[in-house]
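In this view, the complex is presented without one of its protein chains, the others remaining in place.
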Amino acid sequence: MNGKPKIGVYVCHCGTNIAGVVNVEEVVQFASTLPDVVVARNYSYMCSDPGQALITDDIEKFGLNRVVVASCSPRMHEPTFRKTLLSGGLNPYFLEMANIREQCSWVHEDPIAATEKAKRIVEAAVVKARRLEALDVKEVDVEPACLIIGAGIAGIQAALDIADAGFKVYLVEKSPTVGGHMAQLDKTFPTLDCSACILTPKMVDVANHPNIELMTYSQVEEISGYIGNFEVKVRKKSRFVDMDKCTGCGACAEVCRMAGRIPNEFDEGIGMRGAIYLPFPQAVPAKYTIDKENCLFLSKGKCGESPKCKEACQAEAINFDLQDEIVEFKVGTIIVATGYDVFDARKKPEYAYGVYDNVLTALEFERLVNASGPTGGKIVMLERGKKKKKKEGEEVEPPKVPKSITFIQCVGSRDKSVGNEYCSRVCCMYTAKLAHLAKDKIPDCEVTIFYMDVRAFGKGFEEFYDRVRREGVRYIRGNPSEIFKRGDKLVVKAEDTLTATPLEHETDMVVLSVGLVPRSDNREIIDLLKLSQSSDLFYLEAHPKLRPVDTASDGIFLAGVCQGPKDIPDAVAQAKGAASAAMIPMASGKVKVEAQTSVVNEATCRGCGFCVAVCPYTAIELVEVNRNGWPVKVARVNEALCKGCGACAAACLSGSIQQRSFKDIQILPQIQALGVK
Amino acid sequence: MAEKNSDFEPNIVAFLCNWCSYAGADLAGTSRIQYPSNVRVIRVMCSGRVNPLFVMNALQQGADGVLISGCHPGDCHYMQGNYYARRRFMLMRNFLEYLGVEPERVRMSWVSASEGAKWKEVIEEVVSGVKSVGPMNKFQRRQLNW
Partner (left out) sequence: MVEIEKLREIAREVISREDVRQLIGYRQGTYGFRARPAFVTTPEEVDQLIFSPACVNNLATYLTLEEKLPVPRGQEPDLRKVAVMVKGCDSRALVQQMEEKAYERDRIVVLGIPCTGVVDMDKVEERFPNVLSRGEIAMEGDKFVLSFDGKREEVPKEELLADKCRRCRYPTPLVYDQLLDEEVARFADDDYSDVLELEKRSAEEKWAYWEEKFSRCIRCYSCRNVCPMCYCEDCVLDRLNPQWMRRSVDISENTAYHIARAYHLAGRCIQCGECQRVCPVEIPLMELNRKFYKDVEELYDYEPGTDAEAPPLLATFKVDDREDFIL
């Protein structure tokens, strides 16, 4: 179909838009002298039906196999004329446009100069057209299923939306329960809704939805393919508890020899659990899990005479021989909703977290105020690390209640010294919330907040901040420099920057409002999906303004804090956005893939991998081929991933990788045509 | 050379990325912003496609100057292309200057899709720069039929 070029050139008047400045006849006259041009015409409006008919008629009459339309910008009418070619029986990529309106007649007044420039533009288009090649217009089918990684509020919301729309969802959660951080919270700012009350119904829905296959305590191990056709491999870790048999009664946990001896992750280590456990009473699924590392039987091979849990389980659900299970499935789209970690307060040694028992992180404090937390919602002074050996008859002293609580904002946020320049967006407000809860639970408690700025930007935030201040919470502007102990009091050393007075503030308990940071295990997902990170190391969206839920890879979307710090409403909004973005290709069932992709000449490729390194879409890989009997590496383009930017073509020193429609062999003649005076 | 420059109309080849600079140049058109007609444009999808050897080739083929224009940093439609272009042209421009090719002849700009007015300024700057150094008379090809 490439054949010897027979080119038709069509110069548009665009009414007087072009013809008013450019001498259209002269351009046509000139075009007809150019190599391989068999017909050159002008017409008042090429984009009109009769205009397009000129082209299709000429294709028929002259056997044209290349078409140059000299008119407006290709950004305007390239799709129009590509369709014209198609209806004339030509491959749409045999079109080249010469922009003599936006970039010529509209910007130059002098008819002679404009006509001269128009000729050059047309010549460049003709010499490129001579080299154009037919390209495949390709579509791929989209598997109507979505993989969602992470079942915090963002993942849960996205899963429910997609499943409600009728698509299959595979929801993979690493921990034994869904819910993420939101499940750990007590109330939520600024409305003080009870977190559990609004979250648990959704957790249950996700587990029961007919379109959702929930895999907790599971990890994605492998993903290959591209939009429409991702192959996924998931490892469902063994819980050593038969999920079908476990009734969630908890008899096992009560008798476990390790009961109360292992810090419960869900309680941020403030509460204790056994080796067989449910993270919290409302966990979904309500199935127990044995933690292999801490189980005496699994780690040491022996648990007393025999494992107590096994004896206690009436349902006979406990089975120490259960193995990890690998499941494989295919999806068309993927949503990443892996959330965050809180900042490790140990990285600010001046705050003595981990040194003094009553320096807490805000998340620990959340567990402390939480009615279903380890203290039943009582705010008490902590005695960490002390094993509470209950000796018979011994009176256990009731824990002390703090008389003063001090919060420090921006711990690990807006702090270049720890490498986090960004604002975590939630700490100002959750601090206000926790201060309010403290006041609420211990009315005579003195509550103080050290802050740099209070950022109350969201809906209802300023009002809430105002309310908390009116409740008697004291805000001191200053960034504490040190926390130390004096007697049984903690002393916060700071400077009140509003009055420029140094101060030492005594308090019973310090709560560090730690920021949100990228998860320490993000690398796993980055390697699986080849995601990029922004400078703050959260996952990078495709465009900060216009494609905030997309990633560079088609069919892979982001939701929740994994993309950057945000509160629950924003995480939910983004999840809904990601869900609808993922549903677009699934609903249409097909996606078009870029035709102007890159292509490698394997005979000359030297396998250096420069192209692999530049490609923003990881569309290229090095593969081993046989060259004259020798194994050599060459580049190969995955056309479903290539977006046609051409960065690889400029990086390749041997000219072995070329971008279709923008090959060196097509651009060099353009340069020549434009260079010549 | 000075009096020769007064009526010297340079010939400048420009490589524009489709998404920002080409769109910006189109916007200049839609807004009927007038600018010198010395610049002729080759559209590529991304400034990252532009091989610095295109600059060499254009100067050899008779261009008096070359312009490469892409999206502002962070705005590349393909995320990274303009960053690669920036490195490549920084080096190529320095190198050509080292050979005696005046830096006025090799220019790069960031022009976004909304910067029709900036496009005009860029063109004026580039044209006046090339005018100030006169016609390229160093290593262009003499015989012109390919």
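Labels for the chains are A and B, by order of writing; each one numbers its residues from 1.
Everything below uses one rule, namely that a residue touches a chain if its C-beta (ideal position, glycine included) is under 8 Å from a C-beta of that chain, and two chains touch if they have at least 3 such contacts.
Bear in mind that the values here come from a model prediction, so they are computed numbers and not experimental data.
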Notebook entry, point to check: Of B:49, B:77 or B:107, which one is in contact with the hidden chain?
Noted result: B:107
Check: Hey, which of A:40, A:313, A:368 or A:651 is the one touching the hidden chain?
Finding: A:651
Margin query: Tell me which of A:538, A:610 or A:662 is the one touching the absent chain.
Written below: A:610
Item checked: Missing-partner contacts on chain B, residue numbers -> 52-53, 56-57, 60, 73-74, 80, 83-84, 86-103, 107-110, 121-122, 125-126, 133, 138-142
Notebook entry, point to check: Tell me, which residues in chain A touch the chain that this view leaves out?
Noted result: 535, 603-604, 606-611, 613-614, 622, 627-631, 633, 651, 653-655, 663-665, 668
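One rule holds for everything that comes next: only the chains that are shown with their structure count from here on.
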Next item on the list: Could you please state the distance in Å, as a whole number, between where the Cα atoms of chain A are centred and where those of chain B are centred?
Entry: 36
Note to self: List the residues on chain B that touch chain A in their complex, please.
What the structure shows: 11, 13, 18, 22-23, 25-26, 28-30, 32-35, 37, 40-46, 48-52, 54, 57-58, 60-63, 74, 77-81, 84-85, 88, 144, 146
Next item on the list: Show which residues of chain A lie in contact with chain B when the two form their complex.
Entry: 73-76, 99, 101-104, 106-110, 113-114, 116-117, 120-121, 124, 532, 542, 544, 552, 596, 614, 616-617, 643-647, 649-651, 659, 662, 664, 667-672, 674-677
